[in-house]
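Of the protein chains in this complex, one is absent; all others appear in place.
In order of appearance the chains are A, B and C, and numbering begins at 1 in each one.
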Amino acid sequence: MTFEQRLTAEEITDFLDEVFPGAMEHFTIEAVGSMCSRVRRPFQEWRLRPGGTISGPSLMTLADTAMWVALLAMIGREALSVTSHLDIDFLRKPAPADVVAHTTLHKVGNRLAVGDVLMYSDGDDMPCARASVTYAIPSSYQG
Amino acid sequence: MTFEQRLTAEEITDFLDEVFPGAMEHFTIEAVGSMCSRVRRPFQEWRLRPGGTISGPSLMTLADTAMWVALLAMIGREALSVTSHLDIDFLRKPAPADVVAHTTLHKVGNRLAVGDVLMYSDGDDMPCARASVTYAIPSSYQG
Amino acid sequence: MTFEQRLTAEEITDFLDEVFPGAMEHFTIEAVGSMCSRVRRPFQEWRLRPGGTISGPSLMTLADTAMWVALLAMIGREALSVTSHLDIDFLRKPAPADVVAHTTLHKVGNRLAVGDVLMYSDGDDMPCARASVTYAIPSSYQG
Partner (left out) sequence: MTFEQRLTAEEITDFLDEVFPGAMEHFTIEAVGSMCSRVRRPFQEWRLRPGGTISGPSLMTLADTAMWVALLAMIGREALSVTSHLDIDFLRKPAPADVVAHTTLHKVGNRLAVGDVLMYSDGDDMPCARASVTYAIPSSYQG
């Protein structure tokens, strides 16, 4: 594994718009690097629960998307990777604010990629949720 | 714990429509019982990925909702329970069909409730996904 | 996938004794079938926590072993499968008694196998812990 970044934030956004129209509609890729990414969801884009709270499934979708972005930066234009496992802990009620997801990849193997995602209400010091996500990389992929 | 069911499927649907309008828009509660539930999402309601596949976040939302339904059947009209943990494994590509979620509760304590959710493409013998979900029950709740 | 059982309980015990001496020292395979197994750990074998409670790591080891047994029944004498993911919820303080682990396999694919394990204090109706476990099957394996 060379930890070499293959795609920029702009290239990933273009690729996702192409293979999964709408997937990035509510998300902004703020940064990608070697084995990491930062993805933001603006507050007005959230589907809220009663009381103005961001719903659990919305944060799950953010975690899943943020991990996908970090993975694509490393493996390139490979559309067929799919989530095989996700687990998430909800830690605090999110503030009525943007949520920013920081992803760290721990492994990008031939078959599986695993990373952690920490999600913060914009400006907060402690995360509102943490997730770990595994993607299965198709056997047709030639690293 | 008495394992006594407090609400019927119809009462749960009414309650969820009241406290979280839209939550049950895409779901049908087919059955609730003591420590279990069965919830269906009709195929035409899914947000599909390219290729007609049901997306991962859609199945996460189904698992979360199915667990909520099973829990409300046991604890009654308590709006403030929230998901504290969810983990999901995606096992097979879902068929272009309804998905049916079978939930089994393993614990309904004073603080936490834990259950497993098996999701099947309608008519299939093996699940397309499995999840386990933990809900935190508010300390104001008087069982 | 044919769901055909390839090894009996006795053959699995012999195989594990051979490839991982000591692995089954504290466990008894009570039953294996198509996509399922039942494994018991006698109470006197547990490493106890203060107060006579069975420790968390001991239940994790039981879950991991019980899944391995169920998998070997389906794939045969393949020593190189390894756990890639395990998650466990501790639901109740285990009684001072044997613990019986019931495993159900949900998938045995070419690369990954996934199953759920419910662990009961002997004689109890509700589980003291639940786990889900994923094993990676080596690419050298020829189903």
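Throughout what follows, a residue touches a chain if its C-beta (ideal position, glycine included) is under 8 Å from a C-beta of that chain, and two chains touch if they have at least 3 such contacts.
Small disclaimer: the values here were computed from a predicted structure and weren't measured.
K.L.:
Contacts of chain C with the missing chain: which residues?
P.N.:
Touching the chain left out of view, chain C contributes residues 19-21, 49-50, 56-57, 60-61, 64, 79, 82-90.
K.L.:
Tell me, which residues in chain B touch the chain that this view leaves out?
P.N.:
Touch set of chain B with respect to the missing chain: 84-85, 87, 111-112, 134, 136.
K.L.:
At which residues does chain A meet the chain that is not included here?
P.N.:
87, 89, 91-92, 106-107, 114, 116, 118, 126-127, 130, 132, 134
Note that in this section only the chains that are shown with their structure count from here on.
K.L.:
Using CA atoms for the superposition, what rotation angle relates chain A to chain B, in steps of 5 degrees?
P.N.:
180
K.L.:
Where chain B and chain C touch, do the two copies share over half of their residue numbers, giving same, or under half, giving different?
P.N.:
Mostly the same residues form this interface, as more than half of the numbers used are common to both chains.
K.L.:
Could you state the distance in Å from the CA-based centre of chain A to that of chain B?
P.N.:
The mean C-alpha positions of chain A and chain B differ by 24 Å.
K.L.:
Mind checking the centre-to-centre distance between chain B and chain C? Centres are C-alpha means, answer in whole Å.
P.N.:
About 27 Å separates the centre of chain B from that of chain C.
K.L.:
Touching two or more other chains, which residues of chain B qualify?
P.N.:
As it turns out, chain B has residues touching two or more other chains at 87, 89.
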